[in-house]
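Some chains have been omitted; the remaining ones sit where they do in the full complex.
Letters A and B mark the chains in the order given here, with residues in each chain numbered from 1 onward.
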Amino acid sequence: MRWHQTQLRLKPRSRGFHLVTQEIVSALPELGSFKIGMAHLFIQHTSASLAINENADPDVRGDMERWFNHAVPENARYFEHTTEGPDDMPAHIKALLAGTAVTIPIRGGRLALGTWQGIYLGEHRDQGGARTVVATLVGE
Amino acid sequence: MRWHQTQLRLKPRSRGFHLVTQEIVSALPELGSFKIGMAHLFIQHTSASLAINENADPDVRGDMERWFNHAVPENARYFEHTTEGPDDMPAHIKALLAGTAVTIPIRGGRLALGTWQGIYLGEHRDQGGARTVVATLVGE
């Protein structure tokens, strides 16, 4: 039984959903030494998210962003938390809906993702900057 | 400290939310040997989901599906990812909202679910087919 925990810094991205599988896997060479286990990725922010979705067609990420913008509009008349800009409160709601963390099984030294699965960073602010992720690997 | 990891194949189901607690528990007899631990269930698809919700009244699953169909409509004018059919892009969004994985505590050889809780498969495609779940048990 072994643990590995580290803090990753994802490079800044524009508002929208982004595929970050390779950036995360590259930062975790220790993955290769686990035969079986779990990888827990936790984003330490409340206006950005981590989730699993389709890894192939960039249109999926675009449509995901368009749906979220439609479902969680800026300037809703009932928003009171408006001092940090019109993108701020929607970003908190989107982050809660999409999720703060993902847990992925490890098998044979690799993330056991399905063929079409990738890790999404949901950047929900207009200017989110670099985002910090705590990665915890446990297994044997 | 022990690990058990296996791949389950859920039988095909129609579009909608389905209670799969018994199908999953039956496929994991190893659960009985863990006094304390966690069960992680991860669906290897991007148009189906796993979640926890009410296990008693089938109307809840029906209303859940109706709400999702209302909130994530097919043929939204802003969708660009349309080549795989009108149910495809909504299925990706629904899967992201409902979630790709659930982690459930294990206590005394059983899943420590609340009285009214069950495991839902969200089948978000019209013809999703059999779905693969990676189950990882860890504990002692």
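In this text, a residue touches a chain if its C-beta (ideal position, glycine included) is under 8 Å from a C-beta of that chain, and two chains touch if they have at least 3 such contacts.
Keep in mind it's a predicted model, so treat the numbers as computed, not measured.
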How many subunits, all of the same sequence, make up the entire complex in this structure file, 2 of them being shown? 3
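To be clear about the criterion, only the chains that are shown with their structure count from here on.
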What is the distance, in whole Å, between the centres of chain A and chain B, each centre taken as the mean of its C-alpha atoms? 20
With touch defined as at the start, can you tell me which chain A residues reach chain B in the complex? 1, 36-38, 51-55, 57, 59-60, 62-64, 66-67, 70-71, 97-99, 102-105, 107, 112-117, 120, 138-140
Would you mind writing out the residues of chain B in touch with chain A in their complex? 1, 3, 5, 40, 42-46, 71-72, 76, 78-81, 89, 92-93, 95-97, 99-101, 103, 132, 134, 136, 138
